[in-house]
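Of the protein chains in this complex, one is absent; all others appear in place.
For reference, chains read A and B in written order, and residue numbers begin at 1 within each chain.
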Amino acid sequence: MILILLILIPFLTGIISFTTKGDGAKSLGLLSSMLTLAVAAYVSGANFAAPITFTKPWIPILGTQFSLMADGMSSMLCLLTGIVSLVVMIMNVNKPVERAGAFYGFLLLSQAGLMGVFLASDALLFYVFWELALIPVYFLCSQWGGEKRIPVTFKFFIYTFVGSLMMLAGLIYLSLQTPGVTSYSWNDIVRAGTSLPADQQMWLFWLIFIAFAIKMPVFPFHTWQPDTYEQSPTPVTIILSALMVKMGLFAVLRWLIPVLPAGVAYWSETVVILSVVGIVYASCIAIVQTDIKRLIAYSSIAHMGLMCAAAFTNSAVGMHGIMVQMFNHGINITGMWVIVSMIEQRYGTRDMTKLGGMASAAPAMAIALVIISLANIALPLTNGFVGEFMLFNGIFRADTAGHILIMVVAGLGIILGAVYTLNMIQRTAYGDAGSAVVVKDLSVNEYLGLAIIISLILFLGVYPKPLLDLTAGVAGMMVR
Amino acid sequence: MKAIIATTVFGVIMMFAGLWVNDKKSIAGLATFLFAALLGVTIWDLTTTSVNSPKSLFNDMLRSEHYSLWFNTIMTGCSLLYVLLMGKEVQKVGKYVSEYFALIFFILCGLYLLSMYNNLLMMFIGIEILSIPQYILAGSDKRNLKSSEASLKYFLMGAFSTGILLMGITLLYGAARTFNITEMVTLMHSDALNPLALAGILFIMIAFSFKVSAAPMHMWTPDVYDGSPTVFTAFMATVVKSAAFFAFLRLFQVSFNSLSEHWVMVLAIITAATLLVGNVTAVFQQSVKRMLAYSSIAQAGFMLFAVLAVNAVAWQGIIIYAVAYSVATIGIFAVLVKLKDYTYDGFNGLAQREPLLAFVTTIFLFSLAGIPLTGGFMAKYYVLLAVVQQGQLMWLVIFALLMAAISVYYYFRVIIAMYFKAGTPEISSPVTGGDKFMLVVTCALVILLGVLPQLFLTKV
Partner (left out) sequence: MDARTIIFYLLAATVIGGGLMAVTSRKIFRSAVFLLFSLIGIAGFYFFLDQEFIAAVQVVVYVGGIVVLILFSIFLTHGSGEDMKKPALGRAVFSALAAAIGCVLTMYLISEHTFQGSGKPALEPSAGNIGAQMLSVTEYGFILPFEVVSMLLLAAMIGCIVIAIKVKVPEQKVMPKIKEETEPVELEVVEELKTEEV
């Protein structure tokens, strides 16, 4: 019962938000995300013996149920969604938004969709939420985004829609293979998938994986991402990069690796190579970017590439690392975007060559930037370190042929990450103040938002045990 | 059977109403009442027929199977919705309002025959009853040359396809020695590879492709749908097309099922061509009405999936597709008739001027594009399910999904125009509270179809 609250609270408040006028929506959004976070924290904090489930009949003739399930991975991602949404709401408190009712309504709806994706344990329900999370984001970007928002968002939408449709075909196929009557429940889908002969699993793999690959995004499918991140308003960029890309990774872990083991085994090398190519490629491009937003967008591709590579290397510690890193990356990237939006708001530009001198003008902001950036490049004692260490460990222990080479190349990509991140810190925080704009330091709500992020970064960097414990059980199950 | 009698009687009543009632409004009101009564009669038919034993009528000319009656009821419901949404607009087309309604009643009679026929003779008559009133409705706006052109074009093409259909029926009769479609099964199976029967099937397939506007026999569709008065386009593109599909499915499912290996490939190619032509051409249209004409071709491609599948799910698929597609399309046309400018630019800024209209249009377009939780998704889901279950045509499924992604492009252009572009759309007739109420009801139906499709399905 408690699980349905995670979806219902943002959904209902989202609907109500459309009808509000003026600032009512802001407080509603804040209230709603606090409530949701409280529920999510309860779900992930309380030590349940078995995963909690919630099942109600939905469309019996299709064999689909409204069934939710929260194991460690799900509740961890719900918690992340709760935290990130709250930070977004807090950061937005002092920002004027046109037609706030609709804006917050869409934000809350996308949150509901995300929660649904993370909780669904019925394939058709999963598909429905997968699409529902996308549509509010489409409207948010198209309405409140940058100059080129309409074509860019359109491209993004069509990309992801193609992927989802392919996935739908794959899921239908799988559901027809279930023993007895057609069923979409996770257990039956897994049973159907694993019992398929290897050659069928091989083509089914791509049918399903393509949706996830576009969402993550894995290397050749990433072209929608930098443009979309750049054109979206910051709250949406945060939702996209901190949460929606995790949908892709989560889906791989929940709906692909357990379902089609033979297909995954056959293609994992290809995917790992693509991911590593993506890491190096994205890092190289990030180095030459001068727009901070694009820089972070490419860095995000690199980080997701590393996680994706680890997901396909089939080692317990690697799987565990992904879980941890999904959470940490979500926190860190949120922090990055928050800082970027503050820079843009104060200086009126995102061009690094025109920025500088933040350390003297706004010391608190500069400190926050440094901490979050260092976490993003995984310095020890920050949360990023724990996750990435486990990921590399996982790739190193993999039983595939060229795993050492892959690890070295991926590591190179991450070192490149340090290069461009430090470069960015240097250009923005230090150096001459490029413009004469008087820059205000943090306001109260910004202090609050950044405090949440930074305290999480430091806490989980020093004492990651709660996060590790939460996801330990699930990680073990993922290994073939 | 009661419904057939009722619709005939109602048609005649409408005809005489034109003589005695001079007020257009009361004629439309009478028509609405009669449609509601007709819906009642179809429900009566449905409830008085047992689910498992179809009743054979008039020497097996008709067979009132449960799913046929179900289809009748649902399509009558769609017609009622159509009249409620657009009754006012019908009055504006021309002077002969009561005759238009009478013709729509006759079309419904054709629909009932087509859903229940068990004899090729009845099928033929049903198709003709369905078609002839349409030729007239297409040309009813006589002030507009395009309307006359549409009527003539439709008539000529329709007559041509009727010729082909008759040829097919003749060849089939020669091979099977009966017009009865259930008896035909056994007779055809005994000499399965009979060239005469195969040619007959091919001819009938071509004729039906004409009627449901499948490529490459779709050429008439854009001109006819574009030229006809918008209110009647809405009816032709939805209820009538669904009826033709149901007849198509019925014949191929009941009679030619056992021969499916011989014709499935041909139909698969027709389906692929239809999807390709419909979707790709729709992308390049500048007028929303014309885009909807091409989109109806594209949607026909999806409905053909049901015919291809030759299994029990196909019946569910065609019923739910018909109702989902009809409701959403009728809804969009109901919005379209309110606008003066049918181009995409005519929709610019609609969200500011009429937020409710823009919202319901968005939902209808979502449905047509097949976004989850709308009827269109469940419809696409069912037809895909039917074909995936059939198992042979996975390539076509993937091709169709790519085409569905293309369809998002042109459907979303309307949404982009409404929400993200500035402009002041010209409204041709005021949107009253009643209109809004009906549109919201339609919108709720679309969502209900997507959330609880089982309410609209019956046992097959």
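Keep in mind that, in the parts below, a residue touches a chain if its C-beta (ideal position, glycine included) is under 8 Å from a C-beta of that chain, and two chains touch if they have at least 3 such contacts.
These numbers come from a predicted model, not from an experiment.
Of the chains on view, those touched by the hidden chain across the whole complex are B. The chain omitted from view is touched by exactly one of B:Ile43, B:Leu57 or B:Leu356, namely B:Leu57.
Interface note for the absent chain: among B:Glu99, B:Asp223, B:Glu354 or B:Asp435, the touching residue is B:Glu99. Remark: the omitted chain is touched by one listed residue; of B:Leu80, B:Ile125 or B:Leu402 this is B:Ile125.
Contacts to the hidden chain, counted on chain B, fall at residues 4, 8, 11-12, 15, 57-59, 61-62, 94-96, 99-100, 102-103, 106, 109, 113, 119, 121-122, 125, 128-129, 132-133, 135-136, 139-140, 142-143, 145, 148, 151, 171, 174-175, 177-178, 194-196, 199.
One rule holds in what follows: only the chains that are shown with their structure count from here on.
Averaging Cα coordinates per chain places chain A and chain B 43 Å apart.
Chain A contributes residues 59-62, 127-128, 131-132, 135, 139, 142-143, 149-150, 154, 157-158, 161-162, 165-166, 168-169, 172-173, 176, 207 to its touches with chain B in the complex.
Residues of chain B touching chain A in their complex: 366, 370-373, 381, 384-385, 388-389, 394, 397-398, 401-402, 404-405, 408-409, 412, 416, 419-420, 452-454, 457.
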